[in-house]
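Note that one protein chain is taken out, while the other chains of the complex remain in position.
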Amino acid sequence: MLPSRTLALAWVAAVLLLPVALPDPYVLRVAAMTCIFAAFAASWDLLAGYAGQVNFGHALFFGAGAYSSALLTLRLGFPPWVAVATGALISSAAGLTVGYLCLRLRGSYLSLATLAFPLILIGVLFAFPDFSGGELGVSGLTPLASSRIGNYYIAALAMLALVFGTWAFADSRFGLILHAIRDDELAARASGIDTVRYKLIVFGISAAAAGITGALYAYFMRGAGPSTLETALSFQVVIWGVFGGLATIYGPVTAVFVLYPLTEWLGSFSAFGELRLLIFAVIVLLVLLFMPRGLTPWVRDRIETRCPRCKQQNSAWRQGCRVCGVALRAAGTHESAHPHL
Amino acid sequence: MPRPLILAAAAILSVAPAGIAQEKVKIAVIGPMAFAQGENAWAGAEMARDDINKAGGISVGGKKRMIELVRIDSNEIQSVPDATNAMERAITREKADFVIGGFRSEAVLAMQEVAMDNKKLFLGCGAADAKLGANVEKDYNRYKYWFRIAPLNSPGLGRTLFAVLGAIAGQIRADLKKETPKVAILAEKVIWTEAIVKAAQANLPKMKMEVVGTWQPSPTATDVTAELAAIDRAGADMVFTVLSGPVGIVVGRQMGERKTRAVAFGINVEAQKEGFWQATAGKGNYVATLDTYAEVEMTPKMIPFVKAFKARFGKLPTYNAGTYDAVDLIKVAVEKAGTLDADKLVPILEQEKYVGTGAYLEFDKTHDPVWGIGKDTGIAVQWQNGKKVPFWPPDVKGMGKFGLPGES
Partner (left out) sequence: MFQDILVTGLVNGSAYALLAIGFSLVFGVARIVNIAHTAFYMLAAYALYALLIGGGVGPLLSGLLAVGSVTLFSLICYRLVIEPVRQHEAAVLIATIALALIFQETVLRIYGGNYLGIPSVIDGSVSLLGIAVPWQRLVILLIAAGMLAAIWVLLYRTRLGLAIRATANDLEVANLMGMDVNRVAMLTVAISVGLASIAGVAVAPVFVVDPFMWLAPLVTVLSIVVLGGLGSIQGSVIGALVIGYVEAITVFALPQGAFLKGAVALSMMVIVLLVRPEGLFGVAFEEER
């Protein structure tokens, strides 16, 4: 079996079996957060990596999901799962709005415009403190499950569903069209693709997924505050996305699973815990210098080779392609002579 | 080494540590350790630990135990989930018996949930928000492990403010011969100021003061010339400030630069810090604010504590150093109960009348400190030529005099 698939399976097993190996509540808390943020990062990659809409304000969808599900439960008495679903719908509506407003924007203009939206929402929330709780946010939610292990499994299973769902989505014909839009929107339009429709759909789906993660976060933390809309969170997901590898889905997920527990672990040292952000930034910088396309593409290049004829992935130590049999290494030439597309 | 000797050595070594290593009382100090608030919290707790351990430690059911402090950086100013992770770590990993500290209200609300999940006593020494106490009343069985040591909750702060405002108004009436001083309200547009602003708008006229307007900048505003220009034009004698962010520095500095006739008093958290004078580049003269610690005898313990703190750390304590009282209060309660069991300590704390370094502490049904002149009010200080001069309550030993700009 392909090395990358083995790794993926091992990871799924690890995620599912973690509470059995380490039932420590602190570990499970960090792990649950990791799962929530990983799904969040995956939703960003769909939008930014695949569709090329590099969103610098993705926290808007996270916060929208968090706040709406919290408010629906606390103010209108919605049952928890209904609130989560409705939160996702509201978040999706926000996604459609942002997508619509940004239809004509390209590249950096789009990125910088999207930066504004969460901040505008914060301003609006602060203007109605009785409704939104102002700078404190809303609190008093009861978590979805009554035990820490239960809550962890909710986060983990939701994450697996969202990540694999997003990945399947990206890997389909729909994803191919997104790629086309990203690479050359004009050409895509010229080929008859209704780019407006596709862009709006991907904004809606990405926002819905992010909204679900926001709602799960709110329930886990028992509340939602303006910290769910912070620019720092938007930047964080961009860092995870690029660090992990754009347009892969598994890249950003890997990045979160590597970086989030790492920074938490760094923060637990009383000696230099306050340096955690500094160390994090240095690590990101160093990794980028050596792996500019991201962590997972680099790792994947080391463990797998692409067949020059049929373009299928193979284990790096195979002699012949597993599909078409062609020799993976031309006699005498170094494999890096083949450009990876 | 011959075999029997090894066995004997092993036996001795296995027994000896059990004798030397006593059980400790673990208290976690949680806060933003890279910032002044966390530093002060840690400093106050350190002083308490050293004082208590030097005197023999805490007597738990007859056996003496030393206090061990655990320093937990919540990073709450930058990240709320980091703070909850830190709280969880403090309780489940570090196995702290008690947690004290906290600062940013949004984070403390979330941290409170974690502490209550684990039924650990969490003594707050930084967040003023009323919701933390309201939770105790709403769901007593869950939230009873929370007590607020400092500061007073927002309504309590409001009462002190009006007491001081009355005193200052009296001085303005006497010195400036104005029957109805004009007051401009300058409050941050955030939740915790709402109640105070509404109360001010309602009460000031009853106290024979005229409210000439309410201005609400953002806590991080870097420029208040607009507000100050309008305040000047309205002819205000006093600016009632309700500020906790860096805008407090900007207000102080720009009022000084403009040589504003009005005097600023209220809550100005940045003005409580020693660095305020430098931060306003020496222009923050006459800025007055509520504060907690000064070399005044609000309780018999305050002056020795402030002096010792200054000697050890080179600066005056802020209200976050109320962790000193938190640690000492834990000792008092544990010794009375004879156990570390939180459920047994809660009723004791509820009944306790404690003489602290910051105030006389008594808790009401929301586990907030009870307000009262002579009990717990806080003090008021004014910056005069680079020094914080305490001036209220006037009849306490060590108090100075309040100065109006324009008077020398």
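Every chain is named by a letter (A and B) in the order it is written, and numbering of its residues begins at 1.
What we mean here is this: a residue touches a chain if its C-beta (ideal position, glycine included) is under 8 Å from a C-beta of that chain, and two chains touch if they have at least 3 such contacts.
Small disclaimer: the values here were computed from a predicted structure and weren't measured.
Chemist: Of B:Q22, B:S59 or B:S218, which one is in contact with the hidden chain?
Modeler: For the chain that is not drawn, the touching residue is B:S218.
Chemist: Which one, B:T280, B:T299 or B:T323, makes contact with the chain that was left out?
Modeler: B:T280
Chemist: One chain is left out of this view; which of A:L7, A:A93, A:A116 or A:A316 touches it in the full complex?
Modeler: Considering the complete complex, A:A116 is the one touching the chain left out.
Chemist: Where the complex has a chain not shown, which of A:V20, A:L76 or A:L186 is the residue touching it?
Modeler: Of the listed residues, the one touching the omitted chain is A:L186.
Chemist: Please give every residue of subunit B in contact with the chain that is not shown.
Modeler: 32, 34-36, 77, 188-189, 213-223, 225-227, 229-230, 246, 249-250, 253, 257-258, 270, 273, 275, 278-282
Chemist: On subunit A, where is the contact patch with the chain that was removed from view?
Modeler: Considering the whole complex, subunit A reaches the absent chain at 54, 101-102, 104-109, 111-113, 115-117, 119-120, 122-124, 126-127, 184-186, 231, 235, 238-239, 242-243, 246, 274-275, 277-278, 280-282, 284-285, 288-289, 292-293.
Operating definition for what follows: only the chains that are shown with their structure count from here on.
Chemist: From the C-alpha centre of subunit A to that of subunit B, how far is it in Å?
Modeler: About 39 Å separates the centre of subunit A from that of subunit B.
Chemist: Which part of subunit A faces subunit B closely enough to touch in the complex?
Modeler: Result: residues 24-26, 29-30, 33, 126, 129, 133-137, 139-140, 217, 221-223, 225-227, 232, 264, 267-268, 270, 273-274, 276-277 of subunit A touch subunit B.
Chemist: Show me the residue ranges of subunit B that touch subunit A in the complex, using the header's touch definition.
Modeler: The touching residues are 33-34, 70-73, 75, 78-82, 84-86, 88-89, 92-93, 105-106, 109-110, 113, 129, 131, 135, 189-192, 194.
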